[in-house]
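Handing you this structure, nothing more for now.
Every protein chain but one is kept in place in this view of the complex.
When the chains are written out, they are named A, B and C in that same order, and each has its own residue count from 1.
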Amino acid sequence: MGGCLFSRTPLALVREILRQRRRGLTLARNLMCTEGEFMMVAGAAERVMTSWMSIGLPWGVSRIMRDYVEGGRVAFEEWSHLALGLRFRAAAMGVPFLPALTMLGSDLAATTGLKTVMDPYTGATVAAVPALFPDVAILHVHRADRFGNCQIDGYPHMDADIARAAATVLVTTEEIVPEEETRRHADRTVIPGFVVDALVHVPFGSFPHECYGLYEADFAHFDTYVTAIQGAGARAVEEYLDRYVYAPPSFADYLDLFGGERLAQQRRLAIELTQ
Amino acid sequence: MGGCLFSRTPLALVREILRQRRRGLTLARNLMCTEGEFMMVAGAAERVMTSWMSIGLPWGVSRIMRDYVEGGRVAFEEWSHLALGLRFRAAAMGVPFLPALTMLGSDLAATTGLKTVMDPYTGATVAAVPALFPDVAILHVHRADRFGNCQIDGYPHMDADIARAAATVLVTTEEIVPEEETRRHADRTVIPGFVVDALVHVPFGSFPHECYGLYEADFAHFDTYVTAIQGAGARAVEEYLDRYVYAPPSFADYLDLFGGERLAQQRRLAIELTQ
Amino acid sequence: MSVTPAELLAVIAARELRDDSTVFAGVGVPLLAAALAQQHHAPRLTIVIEGGIIGPRIKPGRLPISTNEMRAAHRAQMLPTITDIFLFAQRGFLDVGFMGGAQIDAHGNVNTSVLGEYARPKVRLPGTGGANDIASLCREVVIVTPHERRRFVERVDFVTSPGWLDGDGSRPRAGLLFGGVTHVVTTLGLFGFDPDSRRMRVEALHPGVSLDQVRENTGFELLTAASLATTEPPAPDELELLRALDPERRFLG
Partner (left out) sequence: MSVTPAELLAVIAARELRDDSTVFAGVGVPLLAAALAQQHHAPRLTIVIEGGIIGPRIKPGRLPISTNEMRAAHRAQMLPTITDIFLFAQRGFLDVGFMGGAQIDAHGNVNTSVLGEYARPKVRLPGTGGANDIASLCREVVIVTPHERRRFVERVDFVTSPGWLDGDGSRPRAGLLFGGVTHVVTTLGLFGFDPDSRRMRVEALHPGVSLDQVRENTGFELLTAASLATTEPPAPDELELLRALDPERRFLG
């Protein structure tokens, strides 16, 4: 899954995965938050592969994550942030592993079954981070053309590596631009069309998470969400899913629950911070 | 050395290296052309590490390269284009080698002493491309700020990896921009200031080679240069160096030898091709 | 207004940073410390943030709550991929890394993964994020944390981020060729590590703090430096600059 934490999370695609009542998925994402909680409570995810999961400093440790992992209902496979990034990059490069100097000596090396390899030139021992080839990648980008050439503004996170690593690549985009637009700024393209399997035009496709330069994350929405969980735990998430995922027939209906006023405000905040 | 063939070659820096009469250098560049011939004839380079050297299709095989390599005066260490790129990337990543599936089975594997390594997870054998940490990197970029943050337009070649790989990094730039300009387009920065040791403002710093979007390579100049070599061999290059490298006291004087008319024309051609 | 614990941590941590250097800083007090150092004595300090952000200028009153959001990237100089951010550290470009942690032990190892058994944890914590990488790859690591007995344990339940491991050269032996924890900045004082045993030792106490007080709040045997110093209290200009960064006092308490 592309993006990072509550930045450029492909929430429109997550919503559809939940609506299709998928089961038994392994979720690989470098930093996880609400989308991971949705997947856990909906029973879609049986395993998460990540370096960190909660929402953010102000909201403390995720109670949902704790309940499901401590209760043994979801497996939590922890890799260091770089190691997970290198797992995607190794796959993106088409090699079975990448050498690294991280995770050595820590208990994470044991729990992940990390192996080492000897540099055949110097004899030095380095970590060998195994490639991760996801079955499906879901990504949200700023703009793409009809050939699937994708461009991202601001921090690129790990999306380009994830797209190359995965067998099937599904992308939602804030904007579909004419082919000529891509060609005018070819040095802004980070994912080539021949890597992409499906492309859908979904403005605000990661809301209430953020999209660099276009809308800031809706922190007030997170407050309400977390407060409800502090009261009712997983029940609160189930109610949230009923309201935001299962009830609205279309993504437009989903956005209506936030209201145009809120969307416009988050856009103003993003412009303020990036211009 | 940054750039590729006759694109973004740091010729102002090459010129200065020659003027300082440096000796015994090993030149590592993915594709080499006139700058390599200069270094050979001037006696600056005793070894080239590259995947290809000549000038281009219309000018055939480099007679200078043939004379110096066949005569045993310069060693030609040949790596595949990807392998040389991975040598820089391994160093840029801070690892002693990178696994790859290239160069296997070819005679290049033997002549470079390429070793293989076993993937500790699958047992598969892959090539282990050794990291290359240059003592000095010389690069030419489109724009940089006073902190050394560099931005490149068009094809980035291998410059970003070379900058991270080298111990000392020298950069010339077409334009020095205010810090605010970098910050306004931070997602265009490819080399961070903390990697750069020295920065010099040199417009047309890779002329008569090209700089994407700013000026096309001066092919007519190459014609004259190669024709002279077909007649007089290395002597022709010595005369060229006297005229273009040793005689002009400043780089401005060097550019005057081409004339403002020619520079303006090459700029028009570049704009035609990129806008 | 009296100095809050968070303010004390931020000011003392900021003093660890030199000009013309790079610091890997997480959000909250570490980022405030880095931003303070930039404004106070290190104008050319480059702040690097995990989310893929190099050289941002934090907007006062718009402090980020995560390492990958527009507030963290405000006026940044470069925005590489997250993987590349850590590779800059692996290549040796990151001078100092700031870290916190739920548990810290006598050898500076940090736990942010689990309390109890990893397989069936009593408490599943959020996880390493980039902490393991920062601890493994920065040239120097400084831990910044409140000083509480439950936090300072003889041995962490789980080594998420390697400090000196078991001391006595076990860190380099594990393949970690450089780096290590140099200082621990707490609400009670400044701590370092014995060069041989690599066990934590008291190097300086904050004004008004006693050695006994520190021992009472530490769950393991602390060594003491030959000469025990007292830290300079936060100066008015340091506090003024710091408080201007967080007027809403979201992190300064």
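What to note about this one:
Just so we're on the same page, a residue touches a chain if its C-beta (ideal position, glycine included) is under 8 Å from a C-beta of that chain, and two chains touch if they have at least 3 such contacts.
Keep in mind it's a predicted model, so treat the numbers as computed, not measured.
Every shown chain touched by the omitted chain in the complete complex is listed here: A, B. For the options B:Ser54, B:Asn149 or B:Thr172, the residue in contact with the chain missing from this view is B:Ser54. Of the candidate positions B:Leu86, B:Ala166, B:Ile191 or B:Val237, contact with the unshown chain belongs to B:Leu86. Interface note for the absent chain: among B:Ala42, B:Met103, B:Val202 or B:Leu263, the touching residue is B:Met103.
One of B:Met1, B:Ala160, B:Val226 or B:Leu241 touches the chain omitted from the figure, and that residue is B:Ala160.
Taking the complete complex into account, A:Arg164 is the one of A:His81, A:Arg164 or A:His209 that touches the chain left out. The omitted chain makes contact with subunit B at the following residues, 4-7, 30-31, 50-54, 56-58, 61-62, 65-66, 69-70, 72, 76, 78, 80-83, 85-86, 88-89, 100-108, 111, 116, 124-127, 154-158, 160-161, 210, 212-213, 216-217, 219, 270, 273-274.
Seen from subunit A, the chain kept out of the figure touches residues 91-95, 145, 147, 149, 164, 179, 182-183, 186-187, 189-190, 192-195.
Going forward, only the chains that are shown with their structure count from here on.
Chain centres here are means of the Cα atoms, and by that rule the chain farthest away from subunit B is C. When C-beta pairs in contact are tallied for every pair of chains, the largest tally goes to A-C. The set of subunit A residues that touch two or more partner chains comprises 100-101, 116, 124, 126, 154-156. Subunit C has residues 73, 79-80, 87, 90 in contact with two or more other chains.
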